[in-house]
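Quick one: structure below, then a few questions.
One chain of protein is taken out of this complex; the other chains stay put.
Lettered A and B in written order, each chain numbered from 1.
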Amino acid sequence: GPSEPQPIKAGLIRDSEFDPKEWGKVYPLEYESWLKTKEPKPTGKSRYKRGWDTDKIMYDKLSEYPYAALLYNGWGFGVEYNEPRGHHFAIIDQVEIDQSRTKAGGVCLACKSPYHKTFVEKHGMKYLTAKFKDALGMLPAKMRETGPSCIDCHKNTDMGLTTNKDHLKRGLKLIGKKDISRQEARIMACAQCHITYYVPRDREKKVAGDVQLPWTGGSWGNISIENIIADLLTDFQRIEWKQKVTGFDMPFIRHPEFELFTRQSVHFRAGVACADCHMPYRRSGSYKISDHDVTSPLKADLRACAQCHTESATWLKDQVFVTQDRTVSLLSRAGYATASAAKLIELANTRRDAGAAIDPGLYEAAKGAYLQAFLRLVFISAENSLGFHNAPETGRVLGDSIAYANRAESLLRQTLVKAGVDVPMATPLELAKYLAGRGEKKLGFRREQEFMDPFDTQKYFTPPVAKGL
Amino acid sequence: GPSEPQPIKAGLIRDSEFDPKEWGKVYPLEYESWLKTKEPKPTGKSRYKRGWDTDKIMYDKLSEYPYAALLYNGWGFGVEYNEPRGHHFAIIDQVEIDQSRTKAGGVCLACKSPYHKTFVEKHGMKYLTAKFKDALGMLPAKMRETGPSCIDCHKNTDMGLTTNKDHLKRGLKLIGKKDISRQEARIMACAQCHITYYVPRDREKKVAGDVQLPWTGGSWGNISIENIIADLLTDFQRIEWKQKVTGFDMPFIRHPEFELFTRQSVHFRAGVACADCHMPYRRSGSYKISDHDVTSPLKADLRACAQCHTESATWLKDQVFVTQDRTVSLLSRAGYATASAAKLIELANTRRDAGAAIDPGLYEAAKGAYLQAFLRLVFISAENSLGFHNAPETGRVLGDSIAYANRAESLLRQTLVKAGVDVPMATPLELAKYLAGRGEKKLGFRREQEFMDPFDTQKYFTPPVAKGL
Partner (left out) sequence: MIQMTWKKYLAGAGALALLTVIAFVPHGLLDQTSKPAFCNACHPMHAQYEVWFLTGLHRGIKCVDCHLPNNNEVNHLIWKGIDGTKDVVSFFSGVYPDHITATGHAKTVIKQNCIRCHNEMVSRISTGDRDCWSCHRRVQHNLNEFSYRE
């Protein structure tokens, strides 16, 4: 094309302008594509990340992975936990979800509202610990439903990438990362939110501060699940809930996309960034822009991949499934093994209270292994790519989860039998109990949403009778 | 590569000319590169496939993976089992290895001597069941050390690829594969030998025929470990040895490169063939030829990869290690878990013989799970790429191996304790016992060759005291 490059228009956006509408006046194309995160995406293109597609169905993670209902029982995640919908719904989903999820309050706006940083600076703990609805009420009326916004990712001056999240700055300090290249910035824009975190608590599990990242001991390109677990088990500040079945005080892990992807995945090592795949350039007339309608590349027909890969979209899609099918199979192995160990711990607890002689040595060893298994399972379950972001690491983490869960199981069976308690070969999980009548909406098990083991191996370990569904 | 392919001269090689020297007169360049499989390869380039590098050290698989010494104890593989050396040594290694390995006799020449097919046709069972040395003696004197040869892979007429192995023809019939494209032929040339097999036996485990492939139920691009195990467990003809520790009659699995690679690996799906990576085109004078010095691509500085990948050789090497390190970590998890189950079975057996009340239901269930774990472990252990040929499938198979092995372990601990036998938390493996004084050479454990878990997780499951080394 003949015409001269048009430089980014500087100085047209007021400092600390929060409203995307205003930014959109200067950059209408990006704004329009950003608005599209509201639209449902094509149905039937993604195998495992359905949810708010054109069929408008919301997908219930606890029905997709029934063992999770048993394991997360005890707090909000065990009541309602859905597949994500899209950036437009960030706050809306918090409002619509069962309120057991938003108990923590204002701190929950950290990755939802662009105002979070400013409000923490202005109002501190008053805002952070405010009831969720009240905290939301503190925001300017017209911005109470506005999620990830221009100002979260961009400098108003030159549109360069930046961050609007202090928890990320704290995290980067923990791993000693200083200068960020442009390609790294295309990752960090997402790492503002697609990372695991904990809400610091006091001994009564009451909110004690702003969001923190469990990255102690990690480094750039190397935040391992081992690092994360070591950090999360250091003290009570990271203990966020009590698991009902086992009675254990527990930390938790959420959406560690950044951590898994950057741990030496083939794409990370090849210099590929999140934005390359989730915000691919899109032709818009005679020039191209970054597509701000962030979603699953499968639902965008893998356009993002096509410039780097010469294989057909079908080939690429099927290759994604090759990895995801295997992840889902190992997930069920790890999930049901961990659930089985949890039920044996429950049994050991009740019998001990009834006076049975549960060997403390074996019990404590089993508890230790169980925690290791659980946190590894949650790490991969909460990560949103079903292994695609990093296939070899996903296999490693799930293999270890299976090993730890089963170690707990053997030690528990040993101590139970020793105490005169016999156990059937396959531990009864009573899953129906945990899935029925959840929360105010009285959510139930949605059989049609369950993911069965694509390799059909799980039935050997968990026959229907043991599953109890 | 920049050079011209070499013109093919037809009709200059006599029909059924077995001697590579004669073929070499017509195609000196390929012949010379073929001769090079005799030369040791550069030391220190490969992390896990050392053996016969310029340091001339032979690597002992049983020292690299100590649990294997316990598991394979009972026949040749538990006495001496080395990392491969190169095509030139195919027969030489059979002669030099502990003779417990060659008990089967003439049938062992199937993938070593180009004469095998002809001799089976001419002399049948007399040759197949002959003592190994006698069978070797039947070959023409000058060809008694000649391994994979031109005639195994080529038609003398137009140098087109062909096969000289009837077991492969039988295998292809089993999976219903007919026409072979040129690219597929570049895989089949290797699939003549880099496949798992069994030597059919009678009820006394005596050799009962020529080599067979356990591919029942498989299809092209889809021979799963599940298929292979189902085939191997059908009847006594596939039972080749008795495992000492457990006393179980067992089948076995060897070098399933073809099976793992073609099960939807990313390179297979991308149309890449074994020869692309192990026999890349090489400039020789003003010609380019297929390098017949078949070896690890890492030892050839990843020249093969450059024709398709733009990343540096270092990048590619490190990416191979990313996958292999994870495979080795999961291998130790699966290996030690299977070994631990084996020792508990041994304990259960001795106590039962001493009159203890071992629950037959639990014992049989444990035995079933144990076999599933063992065969999956051997599948990945015997495959020679440490997962690189197919990372996602490798993770899946090892994850399942871990799950089955631990299932066996819990059931065994349960039945043992029930029978009044207590077991320490980590089962004592007494590995020194299995590694010391093996065979006529009185081979011992070579500590410097052992592969430690690159992620250092195994020590939790198998503390030194339990390992017994």
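What we mean here is this: a contact is a pair of C-beta atoms (placed from the backbone, for glycine too) under 8 Å apart; a residue touches a chain by one contact, two chains touch by 3 or more.
On a predicted model such as this, the values are computed, not experimentally measured, just so you know.
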Sole contact to the chain not displayed, among A:S16, A:Q183 or A:T350: A:Q183
Touch criterion as defined above, residue of B:K61, B:R263 or B:R282 at the omitted chain: B:R282
Residue among A:L12, A:M58, A:M125 or A:I289 that touches the chain left out of view: A:I289
Touch list for subunit B against the chain that is not drawn: 1-4, 183, 270-272, 282-283, 303, 306-310
On subunit A, residues whose C-beta touches the chain left out of the figure: 1-6, 8, 29, 181-183, 271, 276, 281, 283, 286-290, 307-312, 314-315
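To be clear about the criterion, only the chains that are shown with their structure count from here on.
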In the complex with subunit A, residue positions of subunit B that touch it: 226, 264, 266, 269-270, 311, 315, 318-319, 322-323, 326, 329-330, 333-334, 337, 361-362, 365, 387, 391-396, 398-400, 402-403, 406-407, 409-411, 413-414, 417-418, 422-423, 425, 455, 457, 461
